[in-house]
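Pasting in a structure now, in structure tokens, and then I'll have a few things to ask.
One protein chain omitted, others in place.
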Amino acid sequence: MRTFYLTLKYLIITLWSLFVIAPFLWALSTSFKDFNSVTGGATYIPWLQFEPSLEGWKVLVRSPAKGGVDIIEPYFNSIFVTCTASLISIILGTLAAYALSRFKFKAGFIKNNDITFFFISQRIMPPIVLSIPFFLMLGFLGLLDNLFGLILVYIVLLMPIAVWIMVDFFNKVPQEIDETALIDGCNPYQAFFKVVVPNSIPGLIVAGLFCIIFGWIDFFFAFILTFTEVQLLPVKIVALNSSVTPWWSLSASALVSVAPLIVVAFIVERYLSKGNLSGALK
Amino acid sequence: MNFNHKFVFLLPGLLVLIGILIFPIVFTVRLSLSSWDSFYPGLDFIGLDNYIRLFTDDKRFWESFFRLSFLSVTTVFLQYIIGFSLALMVWKDIIFKRFFRVLFLIPMMTTPVIMTVIWRTFFHESLGPVNDFFSLFGITPLWLSNNILAKVTVIIVEVWQWTPFMFLLLLAGLLSLPKEPFLAASIDGAGPIRKFIYVTFPLMAPISIGAIIIRLIEASKIMDTVYVLTSGGPGTATETSSYYIFIKGLREFQIGYSAALSFTYLIIMIISLTIISKLLVKLLIKKI
Partner (left out) sequence: MKLVTDNLTFKPEKEYFLNKVSLEFEAGKLYTLLGRTLSGKTSLLKTIAGLQPIDTGNIIFEGKDFSTIPVWKRNVAMVYQQFINYPHLNVFDNIAFPLKQRKMKTSDIENEVSVAIHKVGLLGFEKRKIQELSGGQQQRVALARSLVKKAKILLLDEPLVNLDYKLREDLRNEFKNIFTSDLSANSILLYASTDPLEAMQLNGDIIVLDEGEILQSGTAKDVFENPTNIKVSEITNDPAMNILKGSIDSNKIILNENVQFKIPKHVKNIQAGTYHFGIRASDMILDDKGFDFNIDISEISGSETFLHLHQNELNIVLLIEEVKNFNENDKVKINFNLDKLYVFDGKGDLLFSPFKMN
């Protein structure tokens, strides 16, 4: 019976693992194909089943004028927007989370929990609901097709995540630590920056990672609010897809685009195994 | 002592959020009372006409909403079952534990639309590996252009993409469980199945509810995948509410009407998510 369980367990793990890596392997294989290898039907193993070609990878670094796929600029755009929006969200979100965790607020029937819920509930808002007014608002502000316009929108997407994780985290840091800092001569801001922040690094990292993930993977707002001047990576790749589809360069650029966040998976796992995440996520 | 420092901490974030959001929300409501479209752009006032049209004469919206409900409930259910199973499997010691944990997390780190572009080639009806496999049995299912199979494909892609998120929340939950109840159950001679039913599952109920609700919220926004994979097709077979509103608003430029759709959709989402959370709490907590 025990062996049966064990076999079943490893069978499921193996099957799921295969499912997880299948699209990556397929994309990797496709990225080394050329026109003939793609249109000849599904093949998987280079040299054995098809003659590998580096064309798909070469176009990534070629200039657009020479028929290259220009993903370098969108790449940096994406990094810039994601990091800036995450940073702002973390700073503002952490400050707000600290206030909500430590002080009592009351305005009529509105109390701390209601304010926290207001922050977090922004995740419930379907992007489409905001898209049209955002489109008009950014157009009015002259921020359409502009990185800063996108950053503004991403703050709405990411700050709720930062508040959600940090409120929970601060609730687990004993309040007496901040009080001791006050007694030891810190004003509330010094207490926050000199004592609370240094002791909240795991929470800040987890919140940061989540902001980066959810910023990096957004497509919808980038798709609606930018056109030609600035393009983010996902929009660029999808645009490749809808034009004439050279699968090899599509696959290569897709792999390059998803690569950086796979590093995040390793960091998240480290925190998970150390037990830091269990405290920060709940 | 002056206790007003608290506002210095709270207000920057709160005001930025409200500042960015107040205009879009108020404006959506106002737009929904206008007939703004590509021929007559402008904020005229037509009362509740858009809402009347929505409730009496728009089968497509309601169909897209029920399709969305079906898709999100199905995917989240599958994600929960699979995510929980995987989390349980790599919770305790197995070989290559950390390797599998990383591997199982990876899909959620990848950009959905970009992976969907890959999935499109994966499910390609003549050139993709899936049908390469099925051709062994002499069949070539039309993954992207058959009414039912297109839904199945969307579900497969969504499950691939977001099961890791469920897995992450549930594994983090499992790792934070106290050890004592398990010791007690062992002393009482409970086997693994009884331990799961009487100890693990009840202890995980609150975390499960949280994870399911978070995923339902996110799943209710399904749109990117649909846009790239099937563009809502074939016909309207995979059209979700968001995608339908997108078509009305930013493809047909019926701005006023799509604002009414948006606002109604938001209200329905809030109400149904509240009901679902209450139901889940009753269902999972009450049994214990």
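Labels for the chains are A and B, by order of writing; each one numbers its residues from 1.
By definition in this document, a residue touches a chain if its C-beta (ideal position, glycine included) is under 8 Å from a C-beta of that chain, and two chains touch if they have at least 3 such contacts.
Everything quoted here is computed from the prediction, not taken from an experiment.
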> Among A:N146, A:N199 or A:S273, which residue is in touch with the absent chain?
Replying inline: A:N199
> In the complete complex, which positions of chain A touch the hidden chain?
Replying inline: 174, 176-177, 179-187, 190, 195, 198-199
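Here, only the chains that are shown with their structure count from here on.
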>> Just the number, please: Cα centre separation of chain A and chain B in whole Å.
In response: 16
> Mind pulling up the chain B residues that touch chain A in the complex?
Replying inline: 3, 5-10, 12-14, 16-17, 20-21, 23-25, 27-28, 31, 82, 85-86, 89-90, 94, 98, 100-115, 117-122, 126-129, 131-132, 160, 168-169, 171-173, 175-176, 192, 207, 210, 214, 217-218, 220-221, 223-224, 227-228, 241-242, 245-246, 249-250, 255, 258-259, 262-263, 265-266, 269-270, 273
> Along chain A, where are the residues that touch chain B in the complex?
Replying inline: 5, 9-10, 12-13, 16-17, 19-23, 26-27, 30, 38-39, 41-42, 44, 92-93, 95-96, 98-100, 102-103, 105, 115, 119, 122-137, 152-153, 155-156, 159, 163, 187-189, 192, 213, 216-217, 219-220, 224, 233-234, 237-238, 240-241, 247, 250-251, 254, 257-258, 261-262, 264-266, 268-269, 272-273, 275, 277-279, 281-282
